[in-house]
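Structure first, commentary second.
Each chain you see keeps its place in the complex, though not every chain is here.
Each chain carries a letter (A, B and C) given by its place in the written order, and its residues are counted from 1.
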Amino acid sequence: MDIATILGFVLGAFFIIFAIANGGPLGWFIDFNSMLIVVGGTLCATMISYPLDKFINSFKTVKHVFQVKQLEPTEIIKRIIGLANIARKEGLLALEEAGAQIDDTFLQKGVLLIVDGTDPELVRNILETELAFIEGRHKESQGIFETMGTLGPAFGMIGTLIGLIQMLQQLDDPSSIGPAMGVALITTFYGTLIANFICSPIAGKLKMRSAEEILLKEVMIEGLLSIQAGENPRIIEEKLKAFLSPKIRSGLEKKEDAEGVGVEA
Amino acid sequence: MDIATILGFVLGAFFIIFAIANGGPLGWFIDFNSMLIVVGGTLCATMISYPLDKFINSFKTVKHVFQVKQLEPTEIIKRIIGLANIARKEGLLALEEAGAQIDDTFLQKGVLLIVDGTDPELVRNILETELAFIEGRHKESQGIFETMGTLGPAFGMIGTLIGLIQMLQQLDDPSSIGPAMGVALITTFYGTLIANFICSPIAGKLKMRSAEEILLKEVMIEGLLSIQAGENPRIIEEKLKAFLSPKIRSGLEKKEDAEGVGVEA
Amino acid sequence: MDIATILGFVLGAFFIIFAIANGGPLGWFIDFNSMLIVVGGTLCATMISYPLDKFINSFKTVKHVFQVKQLEPTEIIKRIIGLANIARKEGLLALEEAGAQIDDTFLQKGVLLIVDGTDPELVRNILETELAFIEGRHKESQGIFETMGTLGPAFGMIGTLIGLIQMLQQLDDPSSIGPAMGVALITTFYGTLIANFICSPIAGKLKMRSAEEILLKEVMIEGLLSIQAGENPRIIEEKLKAFLSPKIRSGLEKKEDAEGVGVEA
């Protein structure tokens, strides 16, 4: 679970609801018509902007905003060095069995390509294209939430304009002007809230998660190609650690020292 | 038919009209003068910004927003491999007949260039220039809709200012102030709606469609050059599949397995 | 004459004036003081931003917004191939006479450099620097109109603030409030109109014209260097046609077929 996301949503919602409740009934801020215009309008305009499958897919990615990554980079490096040791001692074909137990599909696919004896250039080509598509898909999900973050306030304004125009056409009853204008402003309130409390922050966290995953996959590609080239596991380790932030790297070194012999599968 | 576009437009229009109808007669939101300023002004200012043929052409591209692409990438790859098999078995000249039956003009043109014995460098040059021009045309169409999306709210504001200035010059009759101001706001309503419900989403979908088409054409160029170089159809297939998203690629592989022998023309 | 520019300005002005006239006398929208602040202020601030000669020069470029380019790319290619034929048959020195009759100064300059026996690298260097300066000048003119498009609404707002502050200081006479506020809004109206109906569209069209001219000059440079290298006119033609949009190219090919023999000077 991503503590920051949970804390941000729960505390933020509490602050806003507390501030609203302090000044009057919450019911003043709930209006079905206004939701229809802002939420419905924003979703529809986003649906026009993107293909249906990408639109639907983006909502599935929201779960990444609440989860932290399962695979630690140090874990990945250890696994790759384990594979390198196997390949060194028993040959590339021995990787088939080890590959079958890997739970990361990207790494597994790379191992299978190596076992199949695929040309190194083609291995890099296939894995990097796959990485480019993963990155593209991530960018699209972020883009959809950014688009909704832009459209939200716009449909909020459209709703407010509708309310204002209707109010101005029936000024006969002065006592209804205030509440009518209040209702008109609710759509702008919804739109601003959706954009700044939901869509933009989600797009931001998705971007962070994407950067982490891409880095991991780059470590995998580099490691796989080094295994295929038959490089020394020690040197592979040095190469891969250069991808890590100095903090994580020193953590890795300490652990190794503690474990005594280093990494052996 | 692009379901997302249709759904987006129909549902979105329904939401907005429903919300309007809930608060008063729809007639309050229809004003000929306001349309003239916002729609007319936006179109005229866009016409000054772009050459006439590009302006007119951009409206023709709107149909792509409602259609999904006819050619699947898997289909294209199969066709190219079919051509590669013909070229391998019967020689490059045998492609002339096969080329005549291709319905995609870009692919057909490439085949004809190969049959003519054009220098490979020139083939790539011509096809890539053609692709650059196609991309440029796509960008221009998107740009025209983005320009209209910026100008719409601006002319909406111009209309509202006209209405406000006129209203403020004749404050004698207080009962007319409300409706006059309501009418003044209609142009801003039109401008915001045109920008956020029509122009920006259309520009967004056009961008998506363009990316798909460019990718397809890049696959074609790579395939054609490989055919001309006399490469093995199996290797061509591997190379082209690297352009596909992993999802489509695995779909392709499954189909191949089901069909048994793979792709042969 | 550029039909789109004329149509855009005439129709757009008609729409705006028609909408204004429908709601009251046009005189309400004419105010000398407001023009002074918005037009004068915008021009003065732009003058501070740019050197005087570039500021004045930008207004001269407005004529390009109303004209279509005189030289067709097909025409230029024919001329270059004509020159290539002369150079092939009679030698580079024979180009001197032909060069004297060229009306495009850029092409003429290039021919003279070749006749002078200038080193090919220096020819490319000089012509590309010249092209870079032309492009820079175009960018500056667009930039000046974009700057005015940003400053216009800003000075409109400054004028409206002046009017509002003055109105709020003398609220004694309620009957004058409306008209005073109306006049205050006129500067914002002017500023928005200048930006969105005049400056931004002019900057847009200038950008389009610039792209066309740069492409033409790139064709010329490529052609001149090929002539100097003594390449075959047929191959030069193929090379230059790759710069054209496929539409123009196929038009060129059809014409050639109709003319029978192709291009000979």
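One rule holds in what follows: a contact is a pair of C-beta atoms (placed from the backbone, for glycine too) under 8 Å apart; a residue touches a chain by one contact, two chains touch by 3 or more.
Not measured: the values here are computed from a predicted model.
Chemist: All chains share one sequence here; work out the copy total for the full complex from the 3 shown.
Modeler: All together, the file's complex is an assembly of 5 copies.
In this section, only the chains that are shown with their structure count from here on.
Chemist: Looking at CA centres, what chain is most distant from chain C?
Modeler: A
Chemist: Averaged over CA atoms, how far is the centre of chain A from the centre of chain B? Could you give it in whole Å?
Modeler: 27
Chemist: Using the average of all C-alpha atoms in each chain as its centre, how far is it in Å between chain A and chain C?
Modeler: Using C-alpha averages as centres, the distance is 44 Å.
Chemist: Among the residues of chain C, pick out those that touch two or more other chains and give their numbers.
Modeler: Answer for chain C, listing residues that touch two or more other chains: there are none.
Chemist: For the complex, which residues does chain B have touching chain A?
Modeler: Interface residues on chain B, with respect to chain A: 2-5, 7-9, 11-12, 15-16, 18-20, 22-24, 28-29, 65, 68, 175, 177-179, 181-182, 185-186, 188-189, 192-193, 195-197, 200-202, 204-205, 208, 238-239, 242-243, 245-246.
Chemist: Taking the touch rule as given, give the residues of chain A at its contact with chain B in the complex, in rising order.
Modeler: Its residues touching chain B are 33-34, 36-37, 40-41, 44-52, 54-55, 122, 125-126, 129-130, 133, 137, 147, 151, 154-155, 157-159, 161-171.
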